[in-house]
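Just one protein chain is left out here, and the rest sit where they should.
Showing chain A:
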Amino acid sequence: MILKGQKRKLDLEDGEASDRSSPTWESQRQFVFSVSLNKYQRGQELPEPSLRRSVLIANTLRQIALEKHGESPPPPDSALMSGEPATPPTNRGQSEDEDWGSAESDFSLSAAISSILTALDSTIDGGPQAAPRTPLRSVENLESAGDAAKPGYVNDVSMEDLFQEVDASLLGRVGYPAEEELICYLPPFSSASSNFREAFELEHLMEILVES
């Protein structure tokens, strides 16, 4: 098969286990997650994104995000409201801070996917849609949780605020981004432009991240 890094892929596929707590499963999930994200972004960069492809990839991303919570929905708002970190039932073995970051990033991920699909619709249908900013609902929930640790999550998130969140150690790192890094991929909610390319400055973000 015409593939890059073939050996690694074969290792993953040979070890494809049904045991979900195995490290192979985890690394494969991680792999599929990052590949899916790359695919989604590259698909959107094409002049004519295929809706079927985008939907299938988005569903795969959602499925992986859900699996991180042991196939239960993301933690209810009450947990977030009280400011306690979410504790997913699956065996994660990570620090509380990282758990919190993941729960948040899954919300962010859902919101990101949703806003991507909405923006895609506005590209295809032409013209501004009635409620382009409904993803804000998820973000508002996070905001009301009194999240002091991440001051950037307010309605008027600006590019500068986003970059303050970027951990310097993530810059220029080669490899698959962890879920926490996805927070960077949120489109700037402050922009109400209906033009998909203006609103979604992911490419610009990626460039800056990589160039640093």
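Just so we're on the same page, a residue touches a chain if its C-beta (ideal position, glycine included) is under 8 Å from a C-beta of that chain, and two chains touch if they have at least 3 such contacts; residues count from 1.
Everything that follows uses one rule, which is that contacts and distances are computed from a predicted model.
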Missing chain's UniProt protein name, "Oil body-associated protein 2B-like", "Serine/threonine-protein phosphatase 2A 55 kDa regulatory subunit B", "NADH-ubiquinone oxidoreductase chain 6" or "Integrator complex subunit 11"?
-> "Serine/threonine-protein phosphatase 2A 55 kDa regulatory subunit B"
If you put the missing chain back, which residues of chain A would it touch?
-> 1-3, 6, 9, 12-14, 16, 18, 28-29, 31-32, 35, 39, 47-48, 50-53, 55-56, 58-60, 63-64, 113-115, 117-118, 120-121, 123-126, 129, 131, 134-135
